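After the structure tokens below, expect a handful of questions from me.
Take a look at subunit A:
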Amino acid sequence: MTEILITHGFVIDPTQNINGDVADVAIRDGKIVDTVGSGAKVIDAKGKVVMAGGVDVHSHVAGPKVNVGRLMRPEDKLFKSPMAQEKFRMESGFSVPSVFKTGYDYARMGYGFVMEAAMPPIHSPHVHEEIHDTPIIDEAALPVFGNNWFVMEYLRNKEVENTAAYIAWLIRVTKGFGVKVVNPGGTAAWAWGLNCLKLDDKVPYFEITPSEIITGLLQANEYLGLPHSVHLHQNDLGNPGNFLTTIDSLKLAEGIKTKNKFGRTQVMHSTHIQFHAYGGENWGNFESKAKDVMDYVNKAKNITVDLGCVTLDETTTMTADGPFEHHLHSLNHIKWANTDVELETAAGVVPYVYDKDIRVCATQWAIGLELGLYAKDPERVFITTDHPNAGPFTRYPRVISWLMCRKARDATLNTFRHKDKVIEATTLDSIDRELTLYEIAQMTRSGPARCLGLSKMYGGLAPGMNADVAVFDLNYKSMPTDPVAIEKALQRAALFVKSGEIVVRDGTVLSHGHKKTVWVNVKMPENPQVVRDITQCFTRDYTVGINNYPVRDYLAPHPYVIDVDVEA
Partner candidate 1 sequence: MPKLITQVGCPYCGSSCDDLEVLVSDDNKTVLEVRNACIIGNNIFLHANDPTRPKLPRMRQPDGSMKEISYKEAIDWTAKTLIAAKKPLIYGFGSTNCEGMSAVGRVAEKAGAVLDNCASICHGPSFLAIFDNGYPSCTLGEAKNRADCVVFWGCNPMHAHPRHTSRYSLFPRGFFTQKGQMQRKVICVDPRETDTAKLADVHFMLDQGHDYDLFDAFRTVLRGHDIPDIVAGIKREKIVEAIEIMKKSRFVMIFFGMGCTHTDGRNHNVDIAISLTRDLNTHTKASIMAMRGHYNIAGPGQVWSWQFGFPYCIDLSKGTHAHMNPGETSSIDLAMRDEIDCFVNVGTDAGAHFPIEAVKHLKKHPFITIDPNFCMASEISDLHIPVRIAGVDEPGVVYRMDNVPIQFKAVIDGLPGVPSDEELFDMVYERMCELTQTEPVWLAAKAHRKYPSSAVN
Partner candidate 2 sequence: MAKIQLNMITQRSIEEGAAMEKGKTNPDYFTACSICEMNPEDMKKAGVWKNTNVRVTSECGSVIVKAIVPTQFVPPGLAHIRQGVWANQVVPPRTQSTGTPQYSGFLVTIEPAVEERIKTALELVQGSVGLWKKE
């Protein structure tokens, strides 16, 4: 029986409305408890902030396209692996870190759960191989559905039940977590070199539109009552003037009701909204529409979003939005990788340098922050960098310091060559709001945990929850005036307890912890038509056998399985 008592810290836990009260946090056998015995290991957190472990709602950390990003970028490793710790596995990479560095760096920042944001189903054994090689952090993965032949076929015929049955089967065999949708229809069109930029563009051959796919999947997701909602990467990503499509896509959630037993309140999570909040007609008059987008998000209670903040680094973009990556490559002419995945999806990878002295990049930076600062309900707006698309996850502390300090934003803004143009194209300079650490905890802990339907396990410090506890060297009663100090404190947790075990101390990894793979087991009565369709499709169209497709159990050696019973 391992007992730990973290004493005298400023506890911040939005799930219990605790905002900086000095209190103790007790841990026994991997769970938060009310009290522990006198033999407990006592850790003094006096003058420090105590929060739940971070929950990352959207990050590309494991799987084929992440690995393409690693493979194709040796220059991302050269002279760029500073944190290697003796007696631990080797760490490498900056924008796309190795699995070891991924686990260690998340832990050093006090993060306990990370959602891999896009799993091509046929590649799911690969995703799970990477997940089990990633130390410390708990992980789950979202299989992609938005361009899947079955989904498009069923939804063209308005067969929501069959779609749901297929989703249930696929999530189960891939040991996935929920329904990810990337550029619905557009990626399928990309298989012929085309795209769907508008919600009513027809997908070649399948004759279905993105809005029909989104609507159908929203219905199917609630039919099944999954822990997480549809997780949507919208059409027309990254193009000037896309905010109208963005708002139209968000509107598709209107009238859809949540149905689940996991405390989730939204029916749609719209991811990396920064890339979808652009005005203007071209890169010349490109401008922010963050306010318009957030005005809608703030009103629509059944929607959550994450930011996708640009961090102004040299990074590697990677997405199942194949046509977008091709487009991006035609802008920057750096190497381009693409993988079209039979019947399911596609993916592209392009390195990208967000140069602060390029007006567009600097404006993107401002948009990401504007979105966060316009959030009325921090429980529904989460901090991400769409790692590694807008920047590596290791920059979360910097993003947080920008959101928390006007001074930090100004300091960065003042270094831009096109400062005036950025101020003109955005409203950032007019925003004085500085988020509080409580709001940050909502945006990185309680909010994402609830959004994922995991609020009973992660994101809070209430008794019974997973004992993921992070302590940061920040005095809540007298926060540092220097934003760099905030960034530094969040970058390297003073202490991180993961599943009841001390894994990080003073920013140094001490243990490999006990990581888990979280997956959802959807149980529903067999649907004979769907079974027949799947069997036939594997015989005819796939190039792998159906027996070799489901992820074998040994590939997820420490599973945490969430059962979902679907009533017929």
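Some observations on this one:
Following the convention adopted for this analysis, a contact is a pair of C-beta atoms (placed from the backbone, for glycine too) under 8 Å apart; a residue touches a chain by one contact, two chains touch by 3 or more; residues count from 1.
On the choice of candidates, all candidates are chains of the complex that A comes from, given by their letters.
All values reported here derive from a predicted model rather than from experimental measurement.
Screening 1 or 2 for touch with subunit A: in this complex the touching candidate is 1.
Every residue of subunit A that touches candidate 1 in the complex is listed here, in rising order: 62, 64, 66-68, 70-78, 81, 84, 87-93, 96-100, 122-123, 125-126, 129-130, 132-133, 135, 191-193, 205, 326, 329, 335-343, 346, 349-350, 512, 515, 540-548, 551-552, 554-555, 557-558.
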